[in-house]
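Remarks on the structure that follows.
A protein chain is absent from this complex, but the other protein chains hold their places.
So that you can tell them apart, the chains are marked A and B in the order they are listed, and the count of residues begins at 1 in each.
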Amino acid sequence: MNPEILAYTQMAVSGALMGLAYALVAYGFQLTFAAGKAVNFGQGELVMLGAFVGLTLTGIGIPYWLSIAGAMAVGTGLGWFVERSAVRLALKQHNEGWILLTIIIGLFAVSAAENIWGREDKPYPVPWQDGSIDFYGISVTWPEITIAAGALGAMILIEIAKRCTMFGIAVQAVSADPDAAELCGIRSTSATSLSWAVSGAAAAFAGTIIGPVTTVGPTMAAALTLKAFSVAVVAGLDSAIGLVFTGIFLGTVENLSGFLLGSGWRETPGLILLILALALRPQGIFGKKIIRKV
Amino acid sequence: MLKATNLHAGYGGSDVLKGISLEVPEGSCVALVGANGAGKTTLARTLSGLLVPRKGQILFKGKEISGLPASRIARKGLCLCPEGRHVFAPLSVEENLLLGAFPRLPSIGPFRRKASADLEKIYDMFPILQQRRSQQAGSLSGGEQQMLAIGRVLMARPGLVILDEPSMGLAPLVLKEVFEAIVTLRKSGMTILLSEQFARNALSVTDSAYIMEQGTVVLEGPSADLAKNPAVAEAYLG
Partner (left out) sequence: MFSSINPGVKEKTAEHILRLVLFLFLAFLPSVWHGQYALGLLTLMAVYGVLLIGLDATVGYLGQVNLAHAALFAIGAYGTALSIKAGAPFPFALLAGIITAFIPGAALAIPSLRLEGPQFALSTLSFASLTIVVLNQCESITNGALGLTIERPSFFSIKLDPTGFYWFCLVVLYSIWLASDQLLKSRIGMAIEALHDSPTATDALGIGSLRHKVLAFAWGSALAGLAGGLHVMNFGYLQPAAFGYELMVVLLLGVVFGGRRSQWGAFLGAAVVTMLPNLLSNRFLFSALVSTGCLLAFISPVKTLISRRMPSFNEAAPACAMLFALLLSFFVPNIEEWRKGIFALFLFAAVVGLPDGIAGALTAAVNNVLVFNPEPLPEAKGSIPSPKVLTGYPLRTSHLTKFFGGVTAVDTFSIEIKPGEVVGLVGPNGSGKTTLINLVSGLYSPDTGSIEIAGSHPRHGSLMAAAAAGASRTFQNLQPFYSLTALDSIIVCQKKVDRPAAMGLLRTVGLEDKARKRCSELSFGDLRFLEIGRALATCPRILMLDEPAAGMSKPDITRLIGLIDSIKQTASIGILLIEHHQDVITELCNRVAVMNGGSLIALGTPEEIRKNPRVIEAYLGAEDLHASCMIKTEEEPC
């Protein structure tokens, strides 16, 4: 193959694989949005904390797989905490205070991380051998494969749980009509908490699979939040398949523009896409329109 | 079975219910009749726990339930089929029905099998729901949604059902079907509190009735007597 095209394809493929990680973080937004029309503006911070916790656990000699479980446990707790402390009250009062509160909790998380783990980016060791697999000259590293498999696997697993367990159906019912769900004996507050906890676990898991590819540091949070938002908003907040496509697309475009325009510009396509999507189709490409009531 | 005394409840600053007392004996079918805005729906919401009363007492099977969250009250067997149907629009008909039985189904595992006997019963009662079992509830017509809502509440095997305006927005033909279902239920021995704006229909299928006006009970007695009472027709047609 033409070496130039090969280089582009290589960039596109790694971008697409990374895009799946964005889709997973964005999926966390979908979960909480469905449960109570709120999202965590500190989701990126949860990813970062998940990565740091996993890193610390591997540092004290715990195997990689167990460290993922540990990080997810912490993520579950944090997701629950954010809902309980910031979102529940403000949503009851019908004001935008919850946006501020999730931003604030995220800010505290960054500050804490800076002081506990330091400001520098750290590598995340993985148990796999170095090297990569070649497909027709395009090489894919093992951590990249973990991202793709992990992100897709986690999303499929949660989707199955949503559709095929009574728990999942109940959570969907709460998102469709909380009062009617209460009348069926479902505690809507618990269902909302559960969604936030799962969303937190997904974010922490994302941290442990992104970490080996990027490195881990407090600055990863803000950038990830924005990218995941771009994916979630462009795709719409109610379609999981949409997230996967948008994530892959965004990851690819981002890598290619970084390659073509210089690394400083790699964020821009996502941001422009986000503003355009919000302006032209606020419900997202794959989303449904909302009806106002009086 | 259900006994409420001196209930006051409302939204914001004003009370919609101004001291309501009523009683639903076990196995009976009681109507709650009144024009729009009389407070029937507010009363139904208060009894089911969606709205917390400001004053008064609600006893269900002899135990105080006012102030409990709606989900707890539903688990005790006092189930409301809400006004305006409120089916879960994005979920399938069968999922809607299954949700009605949520408290007694296993969260993970073979919940469909455990509920299959109840599902059969509902499908016998409303065959149209079986035809549409995998369709989205939001795509059903108004009458079908009403049947689904009734079916969902029956899935809970309730001790007492409050049916709030099951006739709302339905065409006369469909209405007939819904009322026939209520008659069937009544025959099966279910305790029912039926809140209705169509006085004649409601009075014809119930044992006793309360007539509401402006948040208070203005008349009460056996349905057959009230049906003959000219004051009732007056309250409607002015």
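We adopt the following convention: a residue touches a chain if its C-beta (ideal position, glycine included) is under 8 Å from a C-beta of that chain, and two chains touch if they have at least 3 such contacts.
This structure is a prediction, so every number in the text was calculated from the model and none was measured.
**Q** Looking at the whole complex, which of B:Gly19, B:Gly84 or B:Pro103 touches the chain that is not displayed?
**A** Considering all chains, including the one not shown, the answer is B:Gly84.
**Q** For the chain that's not shown, point to the residue among B:Leu7, B:Ile73 or B:Leu170 touching it.
**A** Counting the whole complex, the residue in contact with the absent chain is B:Leu170.
**Q** For the full complex, which residue in B:Leu47, B:Ala199 or B:Val217 touches the chain that was left out?
**A** Result: among the candidates, B:Ala199 touches the missing chain.
**Q** Can you work out which residue in A:Ala222, A:Leu256 or A:Ile285 touches the chain that's missing from view?
**A** Counting the whole complex, the residue in contact with the absent chain is A:Ala222.
**Q** Using the document's contact rule, name the residues of subunit B that touch the chain not shown here.
**A** 12-14, 16, 35-37, 83-84, 89, 138-142, 144-145, 165, 167-172, 175-176, 179-180, 183, 186-187, 189, 197-202, 204-205, 233, 236-238
**Q** Please output the residues of subunit A touching the missing chain, sorted low to high.
**A** 38-39, 41, 85, 88-89, 95-97, 99-101, 103-105, 107-108, 110-112, 114-115, 222, 226, 229-230, 233, 262, 264-265, 267-268, 271-272, 274-275, 278-280, 282, 291-292, 294
Quick note on the criterion: only the chains that are shown with their structure count from here on.
**Q** Express in whole angstrom the distance between the two chain centres, defined as the mean CA positions of subunit A and subunit B.
**A** 42
**Q** Which residues of subunit B touch subunit A once you look at their complex with the stated criterion?
**A** That would be residues 48-50, 69-71, 74-75, 79-80, 82, 86-91, 95, 98-100, 102-103, 105-109, 111, 152-153, 156 of subunit B.
**Q** Which residues of subunit A touch subunit B once you look at their complex with the stated criterion?
**A** 165-167, 169-170, 172-173, 176-177, 179-188
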